[in-house]
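Structure provided below as structure tokens; questions to follow.
The complex appears here minus one protein chain, its other protein chains still in place.
Labels for the chains are A and B, by order of writing; each one numbers its residues from 1.
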Amino acid sequence: MKSVCPGCNFGCGLYLQPKDEEMIALDYRRGILEVDFKKGSEVNEGKLCKFGVELPEYYANKAVSKVDGSEVEFEKAVEEAGKRLAGKDAVFLSFGDSTCEELIALSKLADGKIESGLGALSDIDETAYMCMAVGIPYEDIEKANSIVLINVDPYAQYPLILRRILRAKENGCKVAYVGWRKPRNLADKVILLSPSTWIKTLAELENELSEFLGEGCVVISDLHPHVHPAQVKTALNLGKGNVLFLKPFANLTGLMLLKSSVSDDRTLDNLISEIEEGNVKALFVHEADLIEVMPDSERVKEALQKLEVLVVQTSRASPITEMAHVVIAPEQLWEKKGVVVNNEGRILEVGGERTDGFEALCKVAEALGKEKIEFDDAHKQVLEKVGVDVVNEYTVPAYERKEYPAQSIEAQESDIETALVKVYTPFTWRDMEGQYICLSINTIASKGIMKGNLVTVGANGNEGRYPFRPDDVADDVVLTFGRIDIAKENITPLEKIENTIWTEEKEE
Amino acid sequence: MMAEEWEPKIVLFACNWCSYGGSDAAGVARFQQPPTTRIIRVMCSGRIDPAFVLEAFLEGADGVCVTGCHIGDCHYINGNEKTKVRYSFLERVVKELGIEPERLRLEWISASEGEKFANFVKQVTEDIKKLGPSPLKPEGVQ
Partner (left out) sequence: MNVGECYLGWSTKDEVREKGASGGLVTSVLAAALEKGLVEKVLVLKKISEYDAEPIITDSVDEVLESAGSLHAVPVGLSKKLGLQLTRLGKKIATVGKPCDVRGMYEMALRDQINIDNTYIVGLNCGGTMPPILTRKMLREVYEIDPEEVVEEEIAKGELIFKTKDGKEIAKKIDELEEMGYGRRENCRYCFVKIPTNADLACGNWGVPKAKQGQATFVEVCSEKGIELLENAVNAGYIELESASEKGINARKKVEQAMIDLASKWREELLPSIPDEERLSFYIKELEDCIGCGACKTVCPVCACGDDSKCTTMISELDNHKISLYHLIRFLHIMDSCVACGMCTDVCPAEIKMSQLQARFSLPFQEEKEYVAGMTLEKPPFFEVR
């Protein structure tokens, strides 16, 4: 059946088919699904990145409904969630990893207040919100005169954007890249960031990139709960409306459209602080995992233990489902009935038939004495919000974009010498990136690190040993895409980088 | 000056029963040979997957030699005949990739052919010295 890849908000089309029962035992691959390439999809022409190709494995990891750690029926978990949330002033968190219809149901449950974790963007001018939520159509990238990539390395982060950029280059487009790792030979101009001056560099980009800006310039950046506001502001300033924000969750665009503002949202950091301080006592997490998405997972785990009620509705088993008081495990995204909206605002049918997740949210809402909504009404509301009558995967709806004032960026500098920088890819959010670090050739040579050895890095008084890869990063940057235990922040100053010498006892 | 000092690094796969014996014989008989080879002993030349050879090139080897028992002398019936078939694939890939054919060599050397082994190494080293470092050497590898 027709489906949309849940790996990020790109909206790649694909076909999924449940495998023949007899074949499941015979097949060497995990999972009960089989991917077929949907070459008639306007977004991706059947092309998929690793996430899509290995989707059956991703979907093989299913959550089970639980109450206080023991398995229960789905309905029981829903009922229990309603009981426990009653009378509690709960916070509702979602990154939009579900259909728009479900998000509307969640919004009803949350009295219109879904926390998106995008609080860092709250001081950006409201007029620019639409440009943050919905980017320009992918096809326009191919026609661009110049492209500025801000912290988007297509080889690692959103690979499906790569072919659009390559096509643009064939038409004579110039590409500039600003970020932490040089994207092979893609860009004509590369500005590598340094941990001590990076915000200043971003603030001053307009001069540096003057030859790239102007008519027909497209700015591509990423947007997620950990993005630094300076990066988003830079993209908005340089692109003047011609911006495309790539997002890591299947329907974050949809969530942003439905919310119409993030100015009251908390940052994830604030949310956890409030849980630690006891201001937030009940939390409802919708298709997300706080533990996986925060660099410092230990802190999150400790904080979550302080909650009186933690209800998680998710189809995917992850660390948070081990901790939650109530786990509601609905159908997976491919089984859901409903639509998602991708980065460019294209509205896509997910392709499934089931509405269990939607009904669950409605039932919990009912238990809390809130208004109930029918699925068809929710669907209508979505179409209204997007401004279309029917779902058509071949067209991008027109969105009204307002002009916005230039955003001021405070040029900060710090005295960090070397730092461990965490770059977020769609895989990072699901903890699917490899645990290794990228070092520049100069760093490797100067520290005498040998191929095959591990590198010992130290920060905050802790040490860890990791495999490394020689890469095009600045000499003061140690880059990682995956989870590195010693990193407590997204940019962690390093005290130590050295070659690890393996001896028998050290292996202990 | 650098060009004179540069010594190629050659990975040489040798089968346990013949070619490795040949290298041994070369040493015992004191045949002079340049110190350019890194010998990897395998039980049979049939164990040498073409992927090993390609990996050696990608890791920075300037040349790779595959050696084994003479046809008909294989200690595992027909291992070296399989090597021959695989080598025909490998040769085509290396040729098509545009790597100079001198960088990849196949030679049958028996345990008693110490002199042949030494001369082979000498010859290969000379050929590769003429070509210079491999274009596939990764950045930062000497």
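Everything below uses one rule, namely that a contact is a pair of C-beta atoms (placed from the backbone, for glycine too) under 8 Å apart; a residue touches a chain by one contact, two chains touch by 3 or more.
Nothing here was measured: the structure is a model prediction, and the numbers come from that model.
**Student:** What are the shown chains that the omitted chain is in contact with?
**Tutor:** When the entire complex is considered, the left-out chain reaches A, B.
**Student:** Check each of A:Ala63, A:Ala81, A:Leu106 or A:Leu162 against the chain that is not shown and name the one that touches it.
**Tutor:** A:Leu162
**Student:** From the list A:Phe37, A:Phe74, A:Phe375 or A:Tyr399, which touches the chain that is not on show?
**Tutor:** Of all options in A:Phe37, A:Phe74, A:Phe375 or A:Tyr399, contact with the hidden chain holds for A:Phe37.
**Student:** Who touches the missing chain here, A:Lys50, A:Lys306 or A:Lys380?
**Tutor:** Of the candidates A:Lys50, A:Lys306 or A:Lys380, A:Lys50 is in touch with the missing chain.
**Student:** State which residues belonging to subunit B touch the missing partner chain.
**Tutor:** 49-51, 54-55, 58-59, 78, 81-82, 85, 88-90, 92-93, 96-99, 135-139
**Student:** Write the list of subunit A residues that the hidden chain touches.
**Tutor:** Its contact residues with the unshown chain are 1-2, 15, 17, 19-20, 22-23, 26-29, 34-42, 44-50, 52-54, 155, 159-160, 162-163, 166-167, 184-186, 394, 434, 436, 467-471.
Everything that follows uses one rule, which is that only the chains that are shown with their structure count from here on.
**Student:** I'd like the Å distance between the centres of subunit A and subunit B, where a centre is the mean of that chain's Cα atoms.
**Tutor:** Comparing mean C-alpha positions, subunit B is 49 Å from subunit A.
**Student:** Would you tell me which residues of subunit B are touching subunit A in their complex?
**Tutor:** By the definition above, subunit B touches subunit A via 138-140.
**Student:** Going by the contact rule set out above, which residues of subunit A touch subunit B in the complex?
**Tutor:** Listed in rising order, the residues are 441, 444-445, 470.
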